[in-house]
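Moving on to subunit A:
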Amino acid sequence: MMSPASVLALLAVALPLLYPAMALNAGWVRAMRFALPLLPLPALVLAVGADPGWQLELPWLLNGGLWAMDELRRLFLLLTAVLWTVAGIYAAGYLKAHHLRRFCVFWGLTLAGNLGLTVAVDIGSFYSLFALMTFAGYGLVVHEGTDEATHAGRVYLIMAVLGEMAILAGLLLASVAADSQMLADLPRAIAGSPRRDLIIALLIAGFGVKAGLPLLHFWLPLAHPVAPTPASAVLSGAMIKAGLLGWLVTLPFGEAALPGWGALMIVAGAVGAIGAAVLGVRQQQPKTVLAYSSISQMGLIVLMVGAAMADSERAPVLFSIIALYALHHGLAKGSLFLSAGITLPSGAMRRAAVWLLIALPGLSLAGLPFTSGALAKLAMKESLLEERLEFAVAGYLSPLMVAGAVATLLLVLRYLWTLNGKIETGRNPPMLVTGWLASVGVSLVAFWWMPWEVEGLVKSPEWLPAGYQLWALAWPMLIAVALAAVALLASRLVRQRSLQ
Partner candidate 1 sequence: MTLNAWIPVFALMTSLIASLVIFALPEKGYRLRTWVNLGAALVKLSLVVVMVWGVFQGVEYGLSFTMVPGVTFVLKADALSMMFAGLSAVLWLLTTIYAVGYLEDSPNRSRFFGFFSLCVASTMGIALAGNLFTFFLFYEMLTLSTYPLVVHRGTEKALRAGRTYVIYTLTGGAVLLLAIAWLHGVAGDLPFREGGHFMDADPDIHRSLILIFILLVAGLGVKAAIFPLHGWLPQAMVAPAPVSALLHAVAVVKAGAFGIVRVVYDIYGVEASSALGVLEPLAWLAAFTILYGSFRALSQTDLKRRLAFSTVSQVSYIILGISLFGPVAAAGGLVHLLHQGIMKITLFFCAGNYAETLGIHRIDEMDGAGRRMPGTSVAFTIGAFGMIGAPPLAGFITKWTMGSGALAANMDWVIVVLLSSSLLNAAYFLPVMHRLWFREPAGSWPEERHWGRLETSAWLFWPPLLTAVMTVMVGVLASLPFSPLSWAELIALREYSP
Partner candidate 2 sequence: MTLWLMAGLLFTPLAWAVLTLLTDFSRGRLVTWGGILVQVLVSLGLWLTVARDGGFHYGLGGWQAPLGIELRVDGLAVTFVLLTAVVASACGLHAGVYIDPDKPWHRYFWPLFWFLWSGLNVVWLGGDLFNLYVGLELISLSAVGLVALGGKANALRASLRYLLAALLGSLVYLLGVALMYGQFGTLSIAGVVSWLGVHPVPAGSGLALALMVTGLALKTALFPLHRWLPPAHGIARSPVSALLSALVVKASFYMAARLWLELGEPLGNLAAAQLVGLLGSAAVVWGSWLACRQPQLKQVVAYSSVAQIGYLFLLFPLTYSVSESVSLQAQQGITLQVISHALAKAAMFLAAGNLILSAGSNRVDALTGVSRFLPFSLFSFGLAGVSLMSLPPTGGFAAKWLLLQASLGSGQWWWILVMLIGGLLSAAYVFRIYRASFLESAGPDRFYHPARSLEVIPMILALLALGLGLASDQVLSVMALPFEEGGSP
């Protein structure tokens, strides 16, 4: 007898997977548009309603399928479902009639892959759904059909295929080493395998393409600006996290201390966090800036992943913080991306309100007190304290985090600046506004009721921040604001000079 949760899990994947069949009938195109927000609903119910621990055995599937949910996967599933829901609402208002059916088909497929991979516990279905997401995502990237979109699509696809191959090789090696088709058996087997380093390298690189690891990130700044706005939101908010999830469920955390790999990841994370900011502040397109911001944020997460690899003792704690950070970033970044597509109302008060709502998720990323960002940043800071970690480069983590925080706010400011230059005044389709507002609401409010659990953190904004923490959060922000002000002044000066 199947439990309700497992039925729901099947439904959560099957619904978006079968939804493209609606495209067969040209008359259903309107229904398809308005079905977009409904697709992730079973997953949403599953993530919110069902307690972790259910299992769904699908012995006929591939090499024997098993779907299940634990705390980690629950958070990822929640993030994915929420983000796709709000983006779906937004998309229903955003999309034009041209090639609408095609977009919906790829939307459904990508969504099915993204949701499915978070609950898949066996290698076969995990990898299948991951690949489905990757390849169907191409359809979202190139949807607009412009030359830039095609170019971005090509880069995306080449890197994605290379990534898939690396993942395949890594999973294959690990699976043979473990003599098992379940993900859960892999970390131990990898840790004990003579080909350990090769497998780790393949998996880091393979999932790293999705997660925007430096040097594997090239597709991100190309693909995000050209994709339709709701697609960018899910690409950056949810799909990028799929790569992260891939790492978390396959790499040998907690099985063996790998200081070498940890250090490497920390370096990569640092390069990503700061390098992306350096590149990002020089961009003209708001969505490109956001793409770099995503790389930068993922860099911060990679710092934690690196720490978890290096220190096997701390890995379980770090896991919950990584999940929290991913949730926070996904929601905030999704909201920011969605804001890139709205137009301003005419009244001054309303304009100010809209600007505020646009800016708040951004500031949350930067760690504005009373936001999810503050919580996540503090938790991260707490967990990466030097004295708690036992490996060589641990001492560099704190300064890196500060630099990351500065970088984050700079990018957000840059985004607001460039958006200010592009944004137009006019009316928004109601669905679009609803979607965006929902994303803002989720990021700022609903976050607090989400089932994240971190040791020592309470689920309430009032708790935060105590005085000393306030300062810890604020001073990097102040530096960033100062830097931004200097930059602004400098550019004014330069402009005046050139006018004279």
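Inclusion criterion for the candidates: all candidates are chains of the complex that A comes from, given by their letters.
What we mean here is this: contacts are C-beta pairs under 8 Å (C-beta built on N, C-alpha and C of every residue); 3 or more make two chains touch, one makes a residue touch a chain; residues count from 1.
Every value quoted in this text rests on a predicted model; they were computed, and no experiment measured them.
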Checklist entry - subunit A in this complex: which of 1 or 2 touches it? => result 1
Item to check | Residues of subunit A defined as touching candidate 1 within the complex | outcome: 23-24, 59-64, 102, 124-125, 127-128, 131-132, 135, 139, 142, 145, 150, 153, 157, 161-162, 164-165, 168-169, 172-173, 175-176
